[in-house]
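One protein chain is absent from this view; the other protein chains keep their places.
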């Protein structure tokens, strides 16, 4: 990703010519169906594929309907450490999260913006508990995440995708992390929200006090929460309840990711003559 | 877990078996709460050594290995200075790295004896391929290497004529074309499990390991 702003001639920022859509409180259609026909607790169909970038050590691509994220992982390299004495016993995951400039309605700049940097950190914190960091002391594994299209839950998609990419890159891990997100406004809860639902729930609807969006990074095998990122307004009881609800759903996604990885390993055994490799 | 042709395939976080006295966690696995889990996606292998079953997971991809102290590495000499030389590690054991690591070989680590009489310029030259052992990490940024063993040192070195030189003693190598002799810290390459054709000297030097 080019960072040198002097070399990029594009406009620094721009505004969409279309009128900003007013936030629609009636995203729930009749029969408690959402705008895209899902039920409140229903997830979008996940398309997930490892090994999509040939140059990378490991990579994965995820699609949740209109949310499209690609992730590549590279070989460990020596830490670009600033603090020499610090943390030599542990490796580090270095994440670069980027929304592509065309990913949303609003055009984004080529450089990492504030929320790109924030998401990079959130993703790093979500992935690090899953990785056996002690196996590569003083090294960092680079994880590059590019959101090609953003229609909500992009951080959750990135967590799942990066987890699969890390496994694909043969980085030793304790578990495959999965990311899930939920948005809520008033009594309505949207699991795996779309961009419009996210925006509405971040703002809240007039007269409703509770609203918000949260993303959880889960390590289902050891039942650990590696990231819990929330923004909104909610009571602790309800929040605690929602977290445990999402936890049960994480197991299903986890199974699916495991199955995908399993079949990827199988097909690579079948396709190439790995007999000598496996001696 | 799933198996194709008797092979067990696993993914990270999968329980492989209970850990016990005769089942221990090997490469690609980790142990937690009395169970052995896989940490890589790949094929499960159980290696038997002295009544002990070492449970391992072999990845289909090259492992992301990093040099650890004690490893024998193959490195290329980049810069030779009076007190040390800079190298880049190319292989660890028999695993070729996709990305080289920088390393330093200091004057006192070249030989086991008469350390202070070592002259770097009479031991290595830029472009030499050496075998070395990784020392415990002292400096954060670079690995330290040692060639203070008979089996370690220069393995391949090219003469000015551009041909690989032939070792003629512990300290000398000779060019087979114009017969010039050059001083090196020569490694005694052990023909471990390689078929070496003793007639053809150039071949012996090309393969320090499998």
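Letters A and B name the chains as they come in the text, with residue numbers starting at 1 for each one.
The definition used in the following text is that contacts are C-beta pairs under 8 Å (C-beta built on N, C-alpha and C of every residue); 3 or more make two chains touch, one makes a residue touch a chain.
Note that contacts and distances are computed from a predicted model.
**Q** Could you check which of "Ribosomal RNA-processing protein 42", "tRNA (adenine(58)-N(1))-methyltransferase non-catalytic subunit TRM6", "Ubiquitin-like protein ATG12" or "Autophagy protein 5" matches the UniProt name for the chain that's left out?
**A** UniProt lists the chain that is not shown as "Ribosomal RNA-processing protein 42".
**Q** Can you pull out the displayed chains that the omitted chain is in contact with?
**A** A
**Q** Have a look at A:58, A:76, A:172 or A:204 and name the one touching the chain we're not showing.
**A** If we include the chain that is not displayed, A:204 is the one touching it.
**Q** With the missing chain put back, one of A:100, A:234 or A:256 would touch it. Which one?
**A** Missing-chain contact among the listed residues: A:234.
**Q** With respect to the chain omitted from the figure, which of A:163, A:193 or A:212 is a touching residue?
**A** Residue touching the chain left out of view: A:212.
**Q** I need the residue numbers on chain A that touch the omitted chain, in ascending order.
**A** 15, 20, 82-83, 85-87, 90, 114-115, 117-118, 121-122, 125, 128-129, 133, 202-204, 209-212, 214, 218-219, 223-237, 239-241, 243-244, 247
Simple rule for what comes next: only the chains that are shown with their structure count from here on.
**Q** Quick one: report the Å distance separating chain A from chain B, using the average Cα coordinate of each chain.
**A** That pair's centroid distance is 38 Å.
**Q** What residues on chain B touch chain A, complex-wise?
**A** 2, 4, 7, 9, 11-14, 28, 30, 32, 37, 39-43, 45, 58-64, 66, 98-99, 101-102, 137, 140-141
**Q** Spell out the residues on chain A that touch chain B in their complex, using ranges where they run on.
**A** Against chain B, the touching part of chain A is residues 57-58, 75-79, 81, 84-85, 88, 132, 136-139, 141, 167-176, 219-222, 258, 261-262, 264-266, 268-270, 274, 277-278.
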